[in-house]
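I'd like to ask some things about the structure below.
Omission of a single protein chain aside, the complex is shown with its protein chains in their original locations.
Read from first to last, the chains carry the letters A and B; within each, the first residue is number 1.
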Amino acid sequence: MNAFYSNWLGGKKGAIELAILAAFIFIVMPLWLDIFRLNLVGKYLTYAFAAVGLVMVWGYGGILSLGQGVFFGLGGYCMAMYLKLEASDPVSTAHQTTPGIPDFMDWNQVTQLPLFWEPFHSLIFTLAAVIMVPLVLAYVISTAMFKRRVGGVYFSIITQAIAAILTILVVGQQGMTGGINGITDLKTLHGWNINTESAKYILYYVNGALLLGVIMLCRFILSSKFGRLLLAMRDKEDRVRFSGYDVANFKIFTFSMGAMISAIGGAMFILQVGFMSPSLIGIVPSIEMVIFAAIGGRVSLVGAVYGTLLVNYGKSAFSESFPSLWLLFMGALFIGVVMFFPNGLAGLYDVYLKGRVESLAGKFKKKNPPAILTPAKTELQNEL
Amino acid sequence: MGGYSISDLWSIVVMQGFSGLSLFSVLLLMALGLAIIFGQMGVINMAHGEFMTIGAYTIYLFSKVTEQYFPALMPYYFVIAIFAAFGIAFAAGYLVEYLLIRHLYKRPLDTLLATWGLSLIMQQIFRTVFGAREVSATLPDWLMGSWKPTPDIDIPLNGLFVMGISVVVTAAVILFLYRSTWGLRVRATTQNRVMAGSVGINTKKIDRVTFAVGCGIAGIAGATFTTIASTGPTSGSLYIVDTFLVVVFGGAGSVVGTVSSAFSIAQAQSILTFFLTNAMGKVVTLLTIIIILMLRPEGLFTSKVRK
Partner (left out) sequence: MLRKKSKSPTWNRAGRPENVSFLPVRKTVANAVAATLLIAFAGSSFGATPPTSQVDTTHLAVTDTEVIVGQLHSSTGTMAISETGAIEAERLAIDQINAMGGVLGRKIKVIQEDGGSDWPTFAEKAKKLLESDHVAAIFGCWTSASRKAVLPVLERDNGLLYYPTFYEGLEQSKNVVYTGQEATQQVFAGLDWVAKTKGSKTYYLIGSDYIWPRTTMKLARKYIETVLHGTVVGEEYAALGSTDFGSTINKIRLKKPDVIYAAVVGGSNVSWFKQLKAAGITGKDHTLLTLSVTEDEANGIGGENLLGFYSAMKYFQSLDTPGNKEFVKKFKAKWGAGAPIGDVTQAGYEGPWLWKAAVEKAGSFDTDKVVKAEESGQISFDAPEGMVYLESNHHLKTRLRIGEWRADGQADIVYTSDYIMPNPFPKGY
């Protein structure tokens, strides 16, 4: 129990943070917002998975992935394929040339379900694929790169190229993927209508619970010896290597885990939004996910969630009232967070609110002050 | 390919070779500015495409002004406008370095985020100033049409022009980096900033001018591309991924590397799109680049930079 408390929840401080976040997600939001807005928050929270993954990969691992959207998207596509097959039963697609296949295949003169779609009739397989497909891809990419000590900027650019390639592939193979339209008009999950109001509430809560679970899992990993090695690696990779550790394996593990976390978010996205679009695997969302994590503070798992919510709230609010100012605001946000608040929301919290929160928590002394250096202190030469 | 005469095939081979070369010069022009900024300074400038757009809009403005007030000068404005494109993009780059980039040299990954933000802001500024629609500059006649060495062969004049510009710019960059005192200082700063500073080189000034030169070259590229591609607020974003790939594939910090990587990517893509479809050609090229990069992470040509 005690180990659970200190490792999974992150001690007193971590437990309070989690409790506040949980209260915010589970109580404040549903009471405050109507179902439409709550569903939007649910959608934003699915991006938070990707942001939390990035905190692990980038904040702690020092690897800036510009391809996080790829894994988010792959998770989403796996889920969407299952839902689409369910929505394309022979009865409701009877007017098609080939009934029983998804509508976009019919438009593209595909007359038989492609082989790789077949297993997605099974929910169990789909759930496994949501995790495994991105995981395997991440493993292959990261093994190829980290074993050869590709890192830093190169890695970022290559992940970005992968996002570009995958988008071209998905858009180009529209008979099998739905192309630029994506996979639309999804209705049921194993017979359960995901578009009803009650389903939306349930999915929102499931999503929130999964997110908290993922954060706790990350906490657990970070509180282990592995977590400390990860930090050491980020700040002085060579020293860790010279101490006899295989740096590459740690990086591969972190990167793959980040991918898996994003993929869960992608699958939840599909369930709450009801369709999949290739624009989600492209370059732009991947970079936006990085800014979510950066706004949150890079090394703060909980901060990443708030960062995601804040940026997306800003995006919605601004584009409703001043559509043309939105890009200026977003651009200023990118620059501002990098120039003036490199530690993001978590940094602001540390400076302005931390003292008060702690005194509220009963003047409790922290046992382990987290010795986390910001990436700002790493040297130029290391990155290059 | 049955059914075609030898002369047909010959002219296709010639024109196909030319279209590969023309794509090569496009990629090279895009990448040169970035090769300097990224290769020499380690700054990831995601707004590179927007500096190209500055160049494109410069041409547009010059064409409109010339058409309105100095119609007699229409055949010549393009040349002047290219210099202006360099100047304006240079000035913008200088300003951006001063306000933004110089604070971030110690955090190269952060320059990526900041310049992405910058690119969003620049896109919105273009949209506000020039409107959301695409614009088109009236090109002088000597840039249009084709040159026919034989009745079956058409060599696009704008392709020749792009090639000419890219040769000139490449030569200028090589002279600048390897034959001028300034280039010597730039390279010294790249190799060992502290040491360069201690022998009296003003490294801050070097940084600023290097960055601005890189942006200026992007401006020239953008200006030149008005002859072959579109000019709109988001046109620059079409190029950014390709540009980075060329630089990374060539090996950062090596001009020779950039040239050879642009050449091989262009030829591969051009030949593949001839035999496959346009979209598949592009995918196969990109995949090949990624695989080669995994085998040779530092790119084709590695410059010897002290770690």
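Simple rule for what comes next: a residue touches a chain if its C-beta (ideal position, glycine included) is under 8 Å from a C-beta of that chain, and two chains touch if they have at least 3 such contacts.
The structure presented is a predicted model; accordingly, all values stated were derived computationally and were not measured.
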**Asked** Just one of B:Pro233, B:Gly257 or B:Gly299 touches the chain that is missing; which is it?
**Response** B:Pro233
**Request:** Write the list of chain B residues that the hidden chain touches.
**Result:** 1, 4, 8, 11-12, 15-16, 18-20, 22-23, 26, 123-124, 127, 131-139, 144-146, 148, 154, 156-159, 227-235, 237-239, 269-271, 273-274, 277-279, 281-282
**Item:** Absent chain, residues of chain A that touch it
**Value:** 34-37, 39-40, 43, 92, 94-95, 104, 107-109, 168, 171-172, 174, 179-182, 184-186, 195-197, 273-275, 277, 279-280, 284, 316, 319-320, 323-324, 326-327
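We adopt the following convention: only the chains that are shown with their structure count from here on.
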**Asked** So, what's the distance in Å between the C-alpha centres of chain B and chain A?
**Response** 33
**Complete:** chain A contacts chain B in the complex at 64, 66, 144-145, 148-150, 152-154, 156-158, 160-162, 164-165, 168-169, 171-172, 283, 287, 290-291, 294, 324-325, 327-328, 330-335, 337-339, 342, 375-376, 378-381, 383-384
**Request:** Spell out the residues on chain B that touch chain A in their complex, using ranges where they run on.
**Result:** 38, 42, 44, 100, 103-110, 112-114, 116-121, 123-124, 127-128, 241, 244-245, 248, 279-280, 282-283, 286-287, 289-290, 293-295, 297-298, 305-307
